[in-house]
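All protein chains of the complex are present and in place, except for one that has been dropped.
This part shows subunit A:
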Amino acid sequence: MYKEICEKYTPEKDNLLYILHDIQDHHPQHYIPEEAVQVVAEYLNIPTNHIYGVLTFYTMYSTKPRGKNIIRLCESPPCYIKGSTNILRKLKMLLGVNTGETTKDGMFTLELCACLGVCGNAPVMMINEDVYGDLTEEKVEEIIDKIRRGNQ
């Protein structure tokens, strides 16, 4: 499977970031496992430690299995002064996890991120590809509920 993804791209090092994005997007647990790193290293003919360096440098990649829905709450100054700390507390409570952790049922992973560029609607979070803004504690509860119900 990893080989097939690699072959969508020419075997040049500058495609590394895109191959990694692609692998992560197609992995059911939204991460890049060690086996994948081996395959990519062989395909691009670069050392695995280079890939590991890249993986751990950029915040969008994960080397740990993650949940079906990845919540990325913005903690940058504009969201912070609009109360992102309260939103984080609420999310932790609702999900029963700390930042960087995944719920037991594998439904959600809670992460923090830097500015998403939607500061006009702070505080903001992204769940997978969707942006949610003007968050309040009630709104967060609704959003999480809705996703939970949708998944049943």
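What we mean here is this: a residue touches a chain if its C-beta (ideal position, glycine included) is under 8 Å from a C-beta of that chain, and two chains touch if they have at least 3 such contacts; residues count from 1.
Everything below uses one rule, namely that contacts and distances are computed from a predicted model.
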In UniProt, the chain not displayed here, chosen among "NAD-reducing hydrogenase subunit HoxU", "peptidoglycan glycosyltransferase", "NADH-quinone oxidoreductase subunit NuoF" or "Penicillin-binding protein 2", goes by "NADH-quinone oxidoreductase subunit NuoF"
Among the options A:29, A:99 or A:121, the absent chain makes contact with A:121
Filtering A:33, A:65, A:78 or A:106 for touch with the omitted chain leaves A:78
Where subunit A meets the chain that is not shown, the residues are 12-18, 20-21, 50, 53-54, 57-61, 75-78, 80-81, 113-122, 126, 129, 131-134
